[in-house]
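Every protein chain of the complex appears in place save one, which is left out.
By letter and in written order, the chains are A and B; residue numbering begins at 1 in each of them.
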Amino acid sequence: MSSAGWSDFWHMGGYALYVWGSLGMCAATLLIEVLWLAHRQRKLIELISAGPDSDAGESSP
Amino acid sequence: MQLGAVNWFYFAAPQRFYRLAGQLLPWCFVLASLLAVWGLYIGLWLAPTDAQQGEAYRIIFVHVPVAWMSMVVYLAMAGWAGVGLVFNSRLASMMACALAPTGALMTFLALWTGALWGKPTWGTWWVWDARLTSELVLLFLYIGFMSLHAAIDDPRRADRAAGLLALVGVVNVPIIYFSVKWWNTLHQGASVSLTKSPSMASTMLLGMLVMALACWAYCIAAALLRVRSIMEREAHTAWVQDLARSA
Partner (left out) sequence: MSAVTHPKQPAALPVGLLAAVQCIFVRDLRLALRRRADSLSAMLFFVMVVSLFPLGVGPEPGLLRSMAPGVVWVAALLSSMLSLSRLFADDHQDGTLEQLLLGAHPLAFLVLGKIAAHWIGSGLMLTLIAPLLALQFDLAADACGVLVLSLLLGTPVLSLIGAIGAALTVGLRGGSVLLSLLVLPLAVPVLVFGAGAVQAYQAGLGFSAHFSLLGAGLLVSLVAAPWVVRPGSGLLWSRYPQMADFDRKFVMRHPVCNSVR
């Protein structure tokens, strides 16, 4: 595809919806997953450092 | 337990593993990003247009890697669940629980990209292809694992039950795939196979492999990140308190 220009690249031979729809969904979900996990990690650290009494840790036997 | 000179359980201690995971994380993410950029460059730019399917075939550069990963992650999940059951290790079960949502996400993406590939090439959003149908059943297996673990309050029992389910599932997955394949070929008239990808030029194969490695690195990174927050939930232990104080 070295001869095609940028507009052809975005157009994807008419299949733009499908190709970019797939890639977009993949990128979006993976990004959301990472961001959400990082956010959860930060929240947990805050909760724990707020003190042992103020957090509801899970009880293990 | 020492098997020879190597202590295989060195990292089974939570503090050590937490530190290891923290060190590995950024490298895995960097590796995943670099490989993804390279793979997408090959797939979207370098690889030639297919004669039959046009540009739409480029979806295989994400569809095949995520489908492979959904199966690899299930195997890894069942493996860690087995380790947790046999060696009575909480950390191994936590790893299995950390892998499950990532695997389910990979399965969902395989189904989504498969549908988006099916529409322009075969005319329908959903095709009862053997692989897609098995992916659907695999998604149900992932969801079953996560639901079972969430439904049990006692963490030890939850680990055990979900671990057993994962092991039973991993034995079943080849059987399910085989039976669905049989079912698919029996009803040959109605079905078309999405697995008839264009004959692999070496560029395409390279692109697919690179993307597969990128997905693998991503899955490892996401699982390590998730297992760290699962471990932090054991907030009453001293090492977590120390960690929080130092953070």
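Descriptive notes on the structure:
Simple rule for what comes next: contacts are C-beta pairs under 8 Å (C-beta built on N, C-alpha and C of every residue); 3 or more make two chains touch, one makes a residue touch a chain.
Note that the structure is a prediction, hence the values are computed from the model and not measured.
Across the entire complex, the residue among B:Leu91, B:Met106, B:Met204 or B:Leu224 in touch with the chain not shown is B:Leu91.
For the chain missing from the display, the contacting residue among B:Gln23, B:Ser147 or B:Thr203 is B:Ser147, taking the whole complex into account.
Looking at subunit B, the residues touching the absent chain are 1, 7, 9-10, 12-16, 85-89, 91, 137, 140-141, 143-144, 147-148, 151-152, 154, 156-157, 160-161, 164-165, 168-169, 172, 175-176, 178-180, 182-183, 186, 237.
Criterion: only the chains that are shown with their structure count from here on.
Subunit A and subunit B have Cα centroids lying 15 Å from one another. Across the complex, subunit B is touched by residues 1-2, 9, 12-15, 18-19, 21-23, 25-26, 29-30, 33-34, 37-38, 40-41, 44-45, 47-49, 52, 55, 57-61 of subunit A.
Residues 29, 40, 44-49, 54-56, 58-59, 62-63, 66, 90, 101-102, 105, 108-109, 112-113, 116-117, 119-120, 154-156, 218, 221-222, 225-226, 228-229, 232-236, 240-241, 243-245, 247 of subunit B are the ones that touch subunit A when the two sit in their complex.
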